[in-house]
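Note that one protein chain of the assembly has been removed; the remaining protein chains are unaltered in position.
The chains carry the letters A, B and C, assigned in the order they are written, with residues numbered from 1 in each.
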């Protein structure tokens, strides 16, 4: 770490910082500048040491040098991690994965029709919410366990692996029994009890970036699961909250290449939540592919204007099929391909 | 709701919107404008109707008219709700409450010394974290159940009511057995399973605003607990995330009078998290009192530079006592007073 | 517009709103709802009327229906505007334009070498700052008029059209005499005196989005120039300010398709400022092409680590040439091509 002293910090204050650093077993290195004193350190430092020093008199700022995430870091694990969602590989040199389906599972007909349609258009997995986080207590909250059964039926028929959200530690076992991949939603990115719970079971986890999470916080949440033993973590950018009002969120396209640089984990993009407008899903989805995403998460519904949730950001079957052919073209332009049929 | 059509929307598109609105049993009212057609409605509309219409061809925008929160709304319940945290009343014409204590409970000595000090300075309740949400899996995560016992001991000795955080539905019973008030942290503001769980038990709940939550989302999260039957909900502004880097968060002081206008629930301010710098806690705490807060939540630690968490935003006993006398002066200037001794 | 009354607004308050709307010559239409009264209007309304009504007693909210921009709107002018920067057409079905060059013109050698290199790699115009806006008064502020002459020399040699920034109305004439296109930087997006000045001369104007400008404000700034008579306006997304710290700005890729939908003006992308990191320029630039941008603005420098400004976001000649071949591939995947040689 680097401790920057205030201009005019007294020698006594400087000495106290040096002494406090030494208490943590770290070697301080004074670095006098033209305007103020700074103190560097040799060797490993801890967050606790940084916080302790930060509140001492005369200290202007403490700058951490080590990154706080380890197992998620590409510096620690340079090779790409490939995660398998059912039979579908994600990350590294794998073909792009396209995980598509409705926001909420509403009925047997709806989920089966959607599964067939997205499979026909080339999707590699099926998404659908059985347990739905909704900002209002008065809106539809999902079919729950019945929804999981419908997902399993759709998988049996189409061979598509299934991805579905889990909201609370108490549901992890039930969801993990059925799903090929557990999704942690944006609102739960820092629900640490839930991260611990999914980190302690073996099914892959798709972690969505929180609405106002920094990249570092996002990677630290991944670190929670990695530290608990589950190395099958997939990251998903889904838009962040800004002042702009035309879109529901601002899709942070630069997060994709940045994450690919900082971490070895697979990185997906969700242009449906990332924009909140169905007519932006295709161009923003293609932009994500061009920027290096390992795959897409797309909301598709048989009849978006009758959807019980998120209709305004869902694609029709027709629009989804049109998008898939463009995805293949852009993927090819950047040296990737889209996942082919999943089973023989 | 008001449905705004695109300029140049066809009559067929307009007719389809009118027909879709009627399917929901609502009466549409066409409102031709100079540039485009809008369609208003008579009578009650639902979110489902709004979402259904939003994705129809030719629709530019759907503007909701009803507020989505009911039980939290001052329009529905005009009188101030007064919540009792142990013996301490919060809200309405009550004296200002000051809930003070360390970020984390670290040891018996630490929490007892702090309880005594904040009581002597005039605090009305004790806060302290037994279960700690931490963004890194490698930092101190609290003493857990042992911490709850230390809080109970501090209450027995000082008479201070205790407020402590609960992180997951599975811990609600244990925490509610000991605490006088359960805190839901900012990261869990939209952890709906947790909101349901605390909404189904009777102890008061202190709900912190999420880092990037709008006021409307904040009130909707309160609505979750109110809808489950717990009417003892306290709101707490604790800073929102912006681009500014000097402070940890941007304390949204205008949220205090705005919330007092929109809801009948008590509204507290947490200038410790709201700023993240101990030297800003006093001026920002006083600003909250001037703006109409019903009380303050303040981090206090016997030795901030040795704290295991949040040391840089904690006040020393001395600084806390100095703040308390200023709080009394500002409260008096705006026609309020600070809570007196809690027991005879 | 739609005037939403507060729940419990009195009949007297409603009557006053109705009367005030009528004062503006607009017809009010009462729309009683289940919870509250709303008042729609027939016919054209003005911003003044909306503001007048907003402060009346009992009014909760006024929702405008007309968009505030006219000449910039695709609803008013449906056909794509094609703007010519020197010989280079931008917008509509034109080939993608790539405007490349250094942040600042530093010397004759630097700008000439860069012009040759970007021309060889396929750029369609040269950018370079003669007048530089710098956040600190102590950093390099550009060569001024001497820089303009160097740009003219580079154009004479390479045939590349030149784009350069103007900072203040007093410099407009001098810059317009030399440049093929005047750039208005992000910090000046709402410098209305400057918008008026460039709007009153005929050279094309490249307007950058302000750091925290909404799409609507961006289009209103374009409207200033259009209203003054200059119809040759090009828009450029260059990243917005958010809480994320790894990148200098958050490149708002969804703004590209959104702008193409809302306006007929050409839309460029600047991934250099949009990310602030040279290693993100290529992936984010490609993402912009995939999302439908009409061209790119790229910072290129002979020796980025010796640049007097923005070195950390500039590409080397080699990296720029590598990007250009990828741009062509992605453009082709979305049915576009990149501008060919400019002169015979």
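Definition applied: contacts are C-beta pairs under 8 Å (C-beta built on N, C-alpha and C of every residue); 3 or more make two chains touch, one makes a residue touch a chain.
None of these values were measured; they are calculated from a predicted model.
Enquirer: Name every shown chain in contact with the chain that has been left out of the document.
Expert: Counting the whole assembly, the omitted chain is in touch with A, B, C.
Enquirer: Among B:160, B:176, B:268 or B:291, which one touches the chain that has been omitted from the display?
Expert: Checking the options B:160, B:176, B:268 or B:291, the one contacting the hidden chain is B:291.
Enquirer: Over the whole complex, note the residues of subunit A touching the chain we left out.
Expert: 2, 4, 6-8, 29, 31-36, 38, 40-45, 63, 65-67, 73, 75-76, 241-243, 245
Enquirer: Residues on subunit C that touch the omitted chain in the whole complex?
Expert: Touching the chain left out of view, subunit C contributes residues 20, 47-48, 51-56, 68-69, 133-141, 167-171, 187-188, 190-194, 211-212, 217, 220-221, 223-224, 227-228, 241, 278, 304-312, 314.
Enquirer: Spell out, residue by residue, where the missing chain touches subunit B.
Expert: These residues of subunit B touch the chain that is not shown: 212, 214-216, 240, 242-247, 250-258, 261, 274-275, 277, 279-280, 283-284, 286-292, 326, 329-330, 332-334.
The criterion applied here is as follows: only the chains that are shown with their structure count from here on.
Enquirer: Rounded to the nearest whole Å, what is the centre-to-centre distance of subunit B and subunit C, using the mean of the C-alpha atoms as each centre?
Expert: One centre to the other, that is 38 Å.
Enquirer: If you average the CA atoms of subunit A and of subunit C, how far apart do the two points sit, in angstrom?
Expert: 30
Enquirer: Subunit A to subunit B: how many Å between their CA centres?
Expert: Going by mean C-alpha positions, subunit A sits 26 Å from subunit B.
Enquirer: Can you tell me which residues of subunit C touch two or more of the remaining chains?
Expert: 242-243, 245 - these are the residues of subunit C that touch more than one other chain.
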